[in-house]
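For reference, the structure is listed below as structure tokens.
Every protein chain of the complex appears in place save one, which is left out.
Each chain gets a letter, A and B, in the order it is written, and its residues are counted from 1.
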Amino acid sequence: MKRILFKSGTMLSALMTAPVFAESKDQIEQYQLNMTKGATDISAGVYDMHMLMFVICVLIGAGVFIAMFISMYFHRKSRGAKPANFHENVKVEIAWTVIPFVILVVMAVPAMNLLIDMEDASEPDVSILVTGSQWKWHYKYMDSEVEFFSKLATQADQISGKIPKGKNYLLEVDRPLVIPTGQKVRFLITSDDVIHSWWVPDFGFKQDANPGFINDAWTNVNEPGVYRGQCAELCGKDHGFMPIVVIAKDPADYNKWISDQVAIQQQAKEKEQRLLSMNMTMDDAMEIGENVYNANCAACHMPNGEGLPGVFPALKGSQIAVADEPKHIDILINGVTGSAMQSYAKQLTMSEIAAVVTYERNAWGNDTGDLVQAKDINSAMNGQ
Amino acid sequence: MSANPNQTKNNKLVLKLAAIVIGMFGFGFALVPLYDVLCDALGINGKPSDTAAAYEAVEIDESRLITVDFITRTNTGMPWEFRSETRQVKVHPGQLNQVNFYVKNTAKTAIVGQAVPSISPGPAALYMNKTECFCFEQQTLQAGEELLMPMQFYVDPQLPEDITYFTLQYTLYNVTANVIASADVVAMN
Partner (left out) sequence: MTTLTDNTQHDTHADDHHDHHIPYGIKRWLYTTNHKDIGTLYLWFAFIMFLTGGAMAMVIRAELFQPGLQIVEPHFFNQMTTVHGLIMVFGAVMPAFTGLANWLIPMMIGAPDMALPRMNNWSFWILPFAFLILLSSLFLEGGGPAFGWTFYAPLSTTYSADSTALFVFAVHIMGASSIMGAINVIVTIFNMRAPGMTWMKMPLFVWTWLITAFLLIAVMPVLAGAVTMVLTDKFFGTSFFDAAGGGDPVMFQHIFWFFGHPEVYIMILPAFGIISQIIPTFARKPLFGYASMVYATASIALLSFIVWAHHMFTTGMPVAAELFFMFATMLISVPTGVKVFNWVATMWRGSMTFEVPMLFAIAFIVLFTIGGLSGLMLAIVPVDFQYHDTYFVVAHFHYVLVTGAIFSIMAAVYYWLPKWTGKMFHIGLAKWHFWCSLVSVNVLFFPMHFVGLAGMPRRIPDYALQFADINKWISIGGFAFGLSQLIFLVLLVKACKKQGEPVSAQVWEGAEGLEWEIPSPAPYHTFETPPVVK
């Protein structure tokens, strides 16, 4: 409480004294007040529909308010106005029931047509499985087995204000989605835990990611470029920190990117297999493990390992971290059903998992002395 | 205040209103099965039927070819390998097809799994008839056990003209804990 008061007091005085927005003014792009026209025919159609609705609503509002203000000026007692006594007029009442109804029909027809266009169910050129989880996205190209997680790339120090914020603050990821321009790209959207929502304003659609269910949406991007979006359904504490970045490339560039990714993925797998025969030292494991922990685990279990009582369990002094090593490894690999603890088998390499388990078993006074190696993780994954 | 002449009238009305309240509370719970009934009937929400369909004398529509994609996912906490042998098939409405799904329990204990299907676009679910599916029941695999599970289906020829493809996703959940819990309840009784 005191902290909040102190901080708000400091902030208010900063408001008085400092030019608060020097930082953001250098870096913001356009000062945007309206919806984007976007990068697809559909998004342009949506923008046009929005402007049509907006204009109609402004006209209706203006009509009503002008009538009111005229009345407030002329029909004032202080101006000597005497009150009339009418209190109904059937013709007028019918008119202002029927005319709005007609206006609504005028609005509804193009809206219906646009919606039907958006639900085009013809065959796509590319299909991508989009899986939301707390708090990142996973993309998998259905045709080529390329898959990866996409997480917020903005550094924590920018968020806490220790260093200046970058241009794409909160709208940058470590591995963007790449799609081809000029082709129909279908997104199959689902979730691994709670409801999320996949939204890129420039594509003109938003679709919820429901756990256990699949939704689809499609887009056909006209221009190459970088398009940014955000999760649009409250999904827990880092709902504001799981952005979406899509890079649209010409089909030729896209195909090259895909084959590069296939090769990179293959190499990573092979490297992981090679590393299985190597052993890390305790110092290496603790160093790598601490980095992995801070990047992946600290959000819930906290940097000090104490978790959030009642929500995320503490690792410091926990039975599993101090005694039950097989269970500890199993949780990392498979997650815990019916909880927010995800499976990390696909998110981290076996060496990273080994390192972070080692770190968790030795940090914060846990001091088990256990040193876990990548091959231990490999055995556990294969049921040995 | 003196004795209320309206007392009886009031009480009668209160009872009627209370009945509405109780009725609406029941209606809230009735929405649960109602939701499934409406989803089944209207084919919304992409949930295909969870009982086996019968395949009897269905005419095959050779003029149409429907693309069906298969997606397999294991949810958090489910260590099985799970994949479909074919990612995509093109079928005629009315034609009976079989697609096999491979599962392997890579953990050290027996695990019970439940597959949950979901179809997109939603309206296609109404026309997806499965005559045999592993998703109708829970599947138990011992440690290390693997299995090839068949799924047989046909697409109803009444599928609307404008639907030419759909995707069927299976999410595999680890329901061992629930099974143990209800077994305990049974054992206790």
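Definition applied: a residue touches a chain if its C-beta (ideal position, glycine included) is under 8 Å from a C-beta of that chain, and two chains touch if they have at least 3 such contacts.
Just so you know, these numbers come straight off a predicted model, no measurement behind them.
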Touching the absent chain when the full complex is considered, from A:Asp41, A:Asp125, A:Glu233 or A:Asp253: A:Glu233
Residues of chain A (touch criterion as defined above) contacting the omitted chain: 4, 7-8, 11, 20-21, 24-25, 27-36, 45-46, 49-50, 53-54, 57, 60-61, 64-65, 67-68, 71-72, 75-78, 81-89, 92-93, 96-97, 100-101, 104, 107-108, 111-112, 114-116, 118-119, 134, 158-161, 165, 167-171, 193-195, 197, 199, 201, 204-208, 210-213, 215, 229-241, 308-311, 337-340
Positions on chain B where the hidden chain makes contact: 1, 6, 9-10, 13-14, 17-18, 20-25, 27-29, 31-32, 35, 42-47, 50, 75, 114, 116, 118, 120-123, 171, 173, 175, 178, 181
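To be clear about the criterion, only the chains that are shown with their structure count from here on.
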Chain A contact footprint on chain B (complex, rising order): 45-47, 67, 69, 71, 73, 75-79, 87, 105-108, 116, 118-121, 143-144, 162-165, 167, 169, 171, 173-175, 177
Footprint of chain B on chain A - complex, ascending: 119, 121-123, 127, 129, 131, 133, 142, 188, 190, 192-193, 211-216, 330, 333-339, 341-343, 381-383
